[in-house]
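The full complex has more chains than appear here; those shown keep their coordinates.
Order of writing sets the labels: A and B. Residues in every chain begin at 1.
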Amino acid sequence: PPSPLQPPGLPLAPCRSFSNNKIQVELDESSGVATMKFKSPPVNSLSLEFLTEFSISLEKLENNRACRGVIITSALPKIFSSGLDITEMCGKSMEHYAEFWRAVQELWLRLYGSSMVTVAAVNGSSPAGGCLVALSCDYRIMAENPKFSIGLNESQLGIVAPFWFKDTFVNVVGHRIAERSLQLGSLHPAPEAHRLGLVDELVPEEKLMEKAAAVMAQWLALPDHARQLTKAMMRKAVLDRLVAHREEDIKNFITFISKESIQKSLRMYMEMLKKKK
Amino acid sequence: PPSPLQPPGLPLAPCRSFSNNKIQVELDESSGVATMKFKSPPVNSLSLEFLTEFSISLEKLENNRACRGVIITSALPKIFSSGLDITEMCGKSMEHYAEFWRAVQELWLRLYGSSMVTVAAVNGSSPAGGCLVALSCDYRIMAENPKFSIGLNESQLGIVAPFWFKDTFVNVVGHRIAERSLQLGSLHPAPEAHRLGLVDELVPEEKLMEKAAAVMAQWLALPDHARQLTKAMMRKAVLDRLVAHREEDIKNFITFISKESIQKSLRMYMEMLKKKK
C-alpha cells in the first residue's frame, strides 16, 4: 500500500546522475531510488578519497527529498569492494591515520544511520570494510556465485576489527557466529554467507539488479516516517556507542596501526598481494 | 519428575471459572492450569476495557496459589487478537491516550513478567498488539493454517512499535529478523513465522489445545521456584527498561499519536477496514 504520509513520486521525472571520480550515482526521481556504483579499479579499495566521496554522495542523497532509497553495487567485475585501502594505513603519519580513520567512522555513521532504505547488491567479493558496507545496509542480496566471498577477515591480516564493526556484525548474524567468524577472519563463500544470515538472499548474478529493484520497491511501499523511526530505534544503541567513543576509537586505531609489528605485518600482506597479480 | 518444592496438585478439585465481558477464564485446580479465552467480537481488539479485564484476570490468577500456568487463546474463529483498538487512539483526549497507553504497559508488564507458565495457543491471525501478547508468553503454538499470520505490522499503519515491543521481539527472533520485520511491518503466515522462530511450533488447528495442554504439563513438571527465578533473570533487563522509562514512554506516545499526520493516517486505515467488510 502507498504511504499515507508521503507525497506520491513524480511520474516521468528525469533521471539525474552525478559522478565523481570513484562512485557513479544515478537517481531515478520517478521511483525515488538512487543507484551507487563503485568504480575505482582495480578493487574498489576504500581509500580516503573514496570514503570522502562516498560520504558526500550519501549526504547529497539524504538531503534530496526526491530520494528515498539507495542500491549500492559495484561497476567492476567480481569485486564489490576489497575494504579499507591498506596503503592508507602503512608508512603514513599519525595525522594521516587520524584523518583516514575519521573518514571510515564518518562513512559508517552515515550509512548505518541513513534514513533512506539501503540495499546492498553484492555482485562480487566483499572482504573486511567491503563487508562492513554491506552489513550496514538494510538488506543484502548477493550473486550466488560460490567464488564470491564475504566476511570481516581483518584477523587474517594481523589486525582487529573495531568494536563498531563487531557490533554491526553481531546485529546481523548473532554473537556465536560473529565470534567465530571474526576470530578466524573467515571469508564466507556466497552460499555459506546466506546460510549464516550474513546475506539475506542469493540470486543469479544477471538477476541481481532486477531483484534489488524489486526489494527496494517492497521497502518503499511503507510510510517513510514510520520506517525511519523504526530503523533509528533498532540501530540507535550501536550508533550512539561509536559517537560516544569516537576520539578514543581514533586514538586506539593510531596506537595500534603505528606499532612496528603491525606495520610489518601489513607490508608483508601487501607484498603477498603484489605477487598474486 | 515432580517438583520437590511444590505441593502435589489436588486431585479431583472442581473447575472454577469466571467470565467478564471480554475474556473467559477457566481454572482447572487439579492441574493448576487456567485457560483464558478472548471473546470480544468481532476481532478481540485490545480496547481499554479489554486490557483492563486482561490485567485483572492475570492478577487474580497470579495471586491464586492453585494456579501455576495459563493457556491464552481465542474463542473467536480465525482471529487470535487484532491488536490495540485503533478507536482508542483516534480523536480522543490527551488524558484518554495516557490512560490507554498506561493500560497497554500494565498488561505487558504483568504478562511478560508473569511468574506463571504462559503458553499462547494462537488459533488465528495475530497482528500488532496481538502478536505482542503471543511474544510475551513462554511458548507459542500456532495453528498451521497459512492463512493465519502474525507480526508487528505497526509501520504499515504509519505508526511505530514502542521500544519494549521491539525488545520483546528481539528477544524472540534476534536483531536482524526483528529489524527487517519491524521496518516492513511484516505479517508472517504461520509457516514463515515458524521458520523465523516467531512461533515455536505449528500444529493442525484441531490439535492446538491438546498440544498446549501437553506443553504446559511439560513446563509444570519443573519446580516452580527455580523456573520462576530463571524466567525473572531472563526477562529482567527488558522489563526494568520500561519500568524506568514508563512516564516518558507515555509522553512519547501522546505526542506521537496526537500529531495531525498520524491521526489522518489512522483515520484512513479505519476507513479502509470498514470498506473491507
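By definition in this document, a contact is a pair of C-beta atoms (placed from the backbone, for glycine too) under 8 Å apart; a residue touches a chain by one contact, two chains touch by 3 or more.
In this text, all values refer to a predicted model and were calculated from it rather than measured experimentally.
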| item | value |
| --- | --- |
| Assembly size in copies, with 2 chains present | 3 |
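By our rule, only the chains that are shown with their structure count from here on.
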| item | value |
| --- | --- |
| Mean-CA-position distance for chain B and chain A (Å) | 37 |
| Interfacial residue positions of chain A with respect to chain B in the complex | 1, 3-5, 138-139, 170-174, 197, 200, 218-219, 222-223, 225-227, 229-231, 233-235 |
| Touching residues on chain B, where the partner in the complex is chain A | 154-161, 163, 166, 174-176, 178-180, 182-185, 261, 264-265, 268-269 |
